[in-house]
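Shown here: the complex without one of its protein chains, the others still in place.
Think of it as A, B and C in the order they're written, each chain with its own count starting at 1.
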Amino acid sequence: MAGIRVAIVGASGYSGEELVRLLLAHPQVEITCVTSRQYAGQPLGKVFPRYMEAPLTFSAPSIDEIAERAEVAFLALPHGVAAEFAVPLLARGVRVIDISADFRLRDTAVYERYYGAAHPAPELLREAVYGLPERYREALRQARLVACAGCYPTSIILPTAPVLAAGLARPGNILAAALSGVSGAGRKVDLEYIFPECNESVRPYKITGHRHLPEIEQELALAAGVPALAMSFLPHLIPVNRGIHSTIVLEAMPGATLEAVEAALHEAYDAEPFVRVLPRGSLADTKHVTLTNRCEIGCAFDSRTGRILLSSAIDNLTKGASGQAVQCMNLLGGLDETTGLR
Amino acid sequence: MAGIRVAIVGASGYSGEELVRLLLAHPQVEITCVTSRQYAGQPLGKVFPRYMEAPLTFSAPSIDEIAERAEVAFLALPHGVAAEFAVPLLARGVRVIDISADFRLRDTAVYERYYGAAHPAPELLREAVYGLPERYREALRQARLVACAGCYPTSIILPTAPVLAAGLARPGNILAAALSGVSGAGRKVDLEYIFPECNESVRPYKITGHRHLPEIEQELALAAGVPALAMSFLPHLIPVNRGIHSTIVLEAMPGATLEAVEAALHEAYDAEPFVRVLPRGSLADTKHVTLTNRCEIGCAFDSRTGRILLSSAIDNLTKGASGQAVQCMNLLGGLDETTGLR
Amino acid sequence: MAGIRVAIVGASGYSGEELVRLLLAHPQVEITCVTSRQYAGQPLGKVFPRYMEAPLTFSAPSIDEIAERAEVAFLALPHGVAAEFAVPLLARGVRVIDISADFRLRDTAVYERYYGAAHPAPELLREAVYGLPERYREALRQARLVACAGCYPTSIILPTAPVLAAGLARPGNILAAALSGVSGAGRKVDLEYIFPECNESVRPYKITGHRHLPEIEQELALAAGVPALAMSFLPHLIPVNRGIHSTIVLEAMPGATLEAVEAALHEAYDAEPFVRVLPRGSLADTKHVTLTNRCEIGCAFDSRTGRILLSSAIDNLTKGASGQAVQCMNLLGGLDETTGLR
Partner (left out) sequence: MAGIRVAIVGASGYSGEELVRLLLAHPQVEITCVTSRQYAGQPLGKVFPRYMEAPLTFSAPSIDEIAERAEVAFLALPHGVAAEFAVPLLARGVRVIDISADFRLRDTAVYERYYGAAHPAPELLREAVYGLPERYREALRQARLVACAGCYPTSIILPTAPVLAAGLARPGNILAAALSGVSGAGRKVDLEYIFPECNESVRPYKITGHRHLPEIEQELALAAGVPALAMSFLPHLIPVNRGIHSTIVLEAMPGATLEAVEAALHEAYDAEPFVRVLPRGSLADTKHVTLTNRCEIGCAFDSRTGRILLSSAIDNLTKGASGQAVQCMNLLGGLDETTGLR
């Protein structure tokens, strides 16, 4: 069996590298094209020595080449640029799995407010499926365009949505304090990300108006069955390579109990291959999920304040980006959802 | 001038080491006694090679010896044990600066609930002064017994108290997400604190009922002028040696503004030597305060949710423990408050 | 196919955990027994939450139980203790793959000098095969008892042996400076391994007489074809979780060149699945090999001093311990050598 022919567009960042890691080991995929403007012409192993043996060479991104070689294109590109590729690739019949933020928000006005530019391809928004298989599995099987959930959003939506959907918490008073490893900033060469500036440092950033905020709000409003909600999202940068931990605080509805929260989580996730509800008393720890496609969820109930506390951990590059993308590809390719991800 | 003769009781942990660091360099102090049951008879430099040249030897703790040699005793002991020393030392006329939690809570019932034992010396609670100079400066000048503020509480009370005192936030809906370096667990030899278990790991712990919670609630209620309050305190362990960052979320009172919050902070702290209110737009970063006695505070206003966001950073061993203890000693010893701390 | 039934004896340390990781994913193995005195009766997932779903429970180690359940036993035990298991297990027909040092040294006098006790089972030494497949592949296929190469030795023997065997360097003047991550010390709860003692610290240890020294000397003497040699081995502890880097310095024989060194390495390893000779100009970096069974080797020639410089990187827990053990098992079990290790 030849497998699905895939292209990785923008393969020289950390999400691209993680796609390479997962797809090289995927038994039903063939990587036919890896692009990088910066490294065009160089073998993949020059940039990622870990994959030196892979017979892949970066090419400059070309719609023609991608369309000829691939059935599915993963876009690991900056927002805005992703749409420039998605439009012609879809027109050429290539299915697109976009890791950027271009097609996650349904409301172009919200996109414009948070990204500072008009949406580059509003006509595709209706068609794009949000790439979070635990919430949109059936739609993903038919999708031509997948807008993979962001890393922070995945870590927050997965634990929170079932609790809201079960009516156990008030949608109007949500807060998420999230901590991310530095690879979450991408393979970005900025002063603030060099080792001596990150190591032995802990710092919040963009605690109002982070670009992942509207995406989280959109999905939690849908889960809660309300038209909209406004929440607090508090990201922090901490000195680890990989991993996001989110602690989510919800105002419990009258009568809500720890048992009910646990029941809602178990009902949502006991059959899920990549979500694990922890035994009572356990909270999530990123070190248990790094390099896996798993989201780990713990919960507690603070009866003194009437608050539900959720704790989740993912690997920002796997379940938070590239692993999720592969999970989506498995769905739309008709494969077992877990192929290549265990 | 001979200087104040001080004893460090329980000097072999990280708070003890930090007291050694600060007091060896203090121009008006003479360390006359360092005790450690475990290392009695060994030179200080055996345990802390950094201070190898200091002519100090650990002795087994003895009330007689401490009382003979010292005017002021710093207690860096486990809770419960600290009180066993404080009572006889005070009786012998030694002033006591306690870094443990024994005398921080005014209500013995709360102590018993959180520490699982009856308070060991309730008769001293009325006299003990909470060791947070920015809030209790005048009382500290006369204190015989100082109950130094805990590390997390310092990082939360300092930014929050002025905002509550100014009536800018509702006392009933406070939340603090705090991140601490591993030295905060003390020099404790437990599996969960060995390097491979902490490095590349992020995890919350005791997100309901942490022992620092009642202390924070007590002080914030006093600041707000309410009899009591219940809040959420979410501690996380992260892989750095030193530093605590706290992000505090408050529900703004109607009419409260970012300007008003900034004004309250500036009014409280512009004359303080060890608190720095950051310029607008800046949030706190632990790397700017490690090895200092400073607390750094940033703030933001989230108009979408009506929340005030505070960000603070301290060194957990300095302003969060031993530096604060020295600051308190300077006050009760009649010295300039900053002596030995710049 | 049911697969080889294996036991992991002493499964609660880091080598044990790594065996669990590899063997759970191994397509031709069934783990039938995991033992731990300390955790007997507890599910594996209690100790290693990452493997929570694995249906395994620790049992107290019992020769009878292991012999009944397993064809192959991996011993991840302290030296001395390993021999106590190996002897009766071999007598019961179980093949033994020992990760400890008990059967690595051929000379019992050397064992006694370095381990401070008479060898516990000298009668087995003649039979034991040194578990380094790149050097002892054929013997391993028939082995009943495998003495897996140590972590430091693997990182030093692999790059050095071919250069000595080719007569390119003098056997009498070898030096290896090696840097190991903290997991190399095992899951050991000692003060020197807690996070704040390791982080931001770099230190050599046992720079004369480390227990891995005689093992390296034995194998390099064999490679060089000399009866014995004495070398310098300089281990350092550095704050990473996983990985060993070794820099080896050899005195070049007259006429030796960089080309000849490269040729010797390529001849030895180009057909090896788990050794990679880097392109000229590249040195090894642990981050490219962690979580793989690969050894990466770079080299340089210092014409000013007439020295050959070798640089190697492995993951101390994979190629340095458990991955190597699985590679050996594949050989003696008649499987493809790379099964479960890619």
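Structural remarks
What we mean here is this: a contact is a pair of C-beta atoms (placed from the backbone, for glycine too) under 8 Å apart; a residue touches a chain by one contact, two chains touch by 3 or more.
The model shown is predicted, which means the values in this text are computed figures rather than measured ones.
Annotation: of A:93, A:116, A:196 or A:255, A:196 touches the absent chain (contact as defined above).
Touch with the chain that is not drawn comes from one residue among B:98, B:285 or B:302, which is B:285. Contact with the undisplayed chain is limited, among C:241, C:293 or C:322, to C:241.
Remark: the residues of chain C touching the chain excluded from display are 175, 177, 179, 181, 197, 199-205, 207-208, 230-232, 234, 236, 238-243, 245, 247, 249, 283-287, 290, 300-302, 304-305, 307, 309, 311, 313.
Across the interface with the omitted chain, chain B contributes residues 25, 49-50, 52-53, 200, 276, 278, 282, 285, 287-289, 291-292, 342.
One chain of the complex is left out; on chain A, the residues touching it are 14, 181-183, 187-191, 193-200, 239-241.
Basically, only the chains that are shown with their structure count from here on.
Of all chains shown, A has the CA centroid lying nearest to the centroid of every protein CA atom.
Farthest chain from chain B (centres taken as the mean of C-alpha atoms): C. Between chain A and chain B, the centres computed from C-alpha atoms are 39 Å apart. Touching of two or more other chains is recorded for residues 181, 197, 199-200, 239-241 of chain B.
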